[in-house]
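Attaching a single structure in C-alpha cells format; questions to follow.
Every protein chain of the complex appears in place save one, which is left out.
On to chain A.
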Amino acid sequence: MSLLLQKIATKHVKTLIIKYEPCVLVISNRKLNIVPSFYDGEQDPAPKFFTPNVQNLLKRLTRPDFTKVFRKRNNQGLHALKTPKYKFLTKEELELEIAKANEKADVLLQIPPVLKIHKPIDEVLSRDPALIGYDTSKYLFTDITFGIANEERIIIERDTDGTLRSCDHDIRKKLNQVYFPITGRKIREPHMFSDEEKFHNLLDRGEYEFVLDRACIQYEPDEPIFQKITSITYQHVDNNKCYNTLRSTRHFGSMTFYLTWHQSIDNLMLEIIQSGFIREAVLLAALRHDVHNDVREGTAAQSLAQEIFTTPLLLSKLERLTEEDIQLDSKCIQCIEKYIVSNSTIKSQHELALQGFKEDFQHLSELRKGLEKAHGNV
C-alpha cells in the first residue's frame, strides 16, 4: 500500500513525500505557491497606465478578434437563443454599422484601471464626550442624495464613545451597495474568492476570464483583495502560458501591464515571438521602455511602434508579404535582436525563437522575390 502511494506521489510533481520508517507520509501540495504582489510601492502605476501611448500599446497587444469579442456568453440573460435578424445594407450603411460595432467593442474591451492600493480612511470629525454610554451600538449615517458618486458620498459613523468619524472603505462599500446596488455585486464575499480551495480549482480549470470578470464586479480596483486575486491569476496565466485565453478580452491589457510593471515579460515575449508576431514583440519592448525606461534603443522601439500603429491589425501570420511588410518586419527583427541582447533574462530561448521566425521570414521574402520575378516586375 505504502509503495503504491509512493509511486503515485512520485508521478505527481506537486506532491511532497516525507519518508521515515516505518510509515510514508504523503502531503498533497494543492495550494499554489504563487505569492501575490500588489501595486503598493513608492511609485503609483496609474499615471503611467492612463497615458494614451500606453493605452494604445495595451489595446494593440490585446489583438482583438471580433468573433471572440462578440462571442456567445453564458451570462447574457438569454434563456434561449433568438432567431437572427437580417438587413440589406448599402456600403455606407454597412460602414456606419461597423463603426457602431467598433464603439461597442471598445466598451467591451475597456481595460480595468490599474491603481495603487488605497490608504485607510482615518478622519475624526468631532469628539463628543457627552455621548459616552448613550447607546451600546454604533450609528452609521449615509447621505443618499441622488446624483452623488459613490466615492464622494458622505458616510460617517458615531462610535459608542461619542467620536464622529468618516467610515473606512469596507463599511463605505457595504453601505453604498445597500443603498445603490451594483448588479452582480454581493454584500458578502463570494465563496470562490473566500475559499482558497475553490479559487485554486477555478484557476486549475483555466477559468481565468470568469475569475477576473467577477473580481471586477465584486471589488474596486484599488482594493488589496482585488489586487491579490488578479495578481495570482495573472501569474497563473503566465506560468501556464495560457495567454490566448485572455487575448481579445479586456483583461489582457491589465495582465500585460502587470507583467511589465513587475519585470516579468520574458515568457510573454517568448510566446509572441514563437507565434510569429514580431511587431507585437516590438510593441511589448516599447511598452517596457514606456513604463521603466530601461530598454537600450528604447526610443527606436517607440518610434517603430508608432509606425506599426498605422498598419492594419493582424490576427494570424501573413501568408504573403508585400514590400512594406518586408521592410517593417526586418526593422522589427533588428530591434528585437537588440532587445534580447540588452534586456532578456532567457537569452538563449529568445534567440532560438527569433531564429525560427527569421527562417520563416526569409522563406516568405524569397517567395515574394520569386513571384515578382515570375510576374516580370523586377
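To be clear about the criterion, a contact is a pair of C-beta atoms (placed from the backbone, for glycine too) under 8 Å apart; a residue touches a chain by one contact, two chains touch by 3 or more; residues count from 1.
In this text, contacts and distances are computed from a predicted model.
A.B. asks: If you had to name the missing chain as UniProt does, which of "UDP-N-acetylglucosamine transferase subunit ALG14", "DNA replication complex GINS protein PSF1", "High-affinity iron permease" or "Small ribosomal subunit protein uS5m" would it be?
C.D. replies: Going by UniProt, the chain not displayed is called "Small ribosomal subunit protein uS5m".
A.B. asks: Pick from A:Pro52, A:Pro84, A:Pro312 or A:Gly376: which residue touches the chain that isn't shown?
C.D. replies: Selected residue, touching the omitted chain: A:Pro84.
A.B. asks: Which listed residue (A:Lys104, A:Lys138 or A:Lys347) would be found touching the missing chain in the intact complex?
C.D. replies: Residue touching the absent chain, from the options given: A:Lys104.
A.B. asks: Considering the entire assembly, which residues of chain A contact the chain that has been omitted?
C.D. replies: Residues of chain A in contact with the hidden chain: 66, 70-73, 76, 78, 80-94, 97-98, 101, 104, 108, 188, 191.
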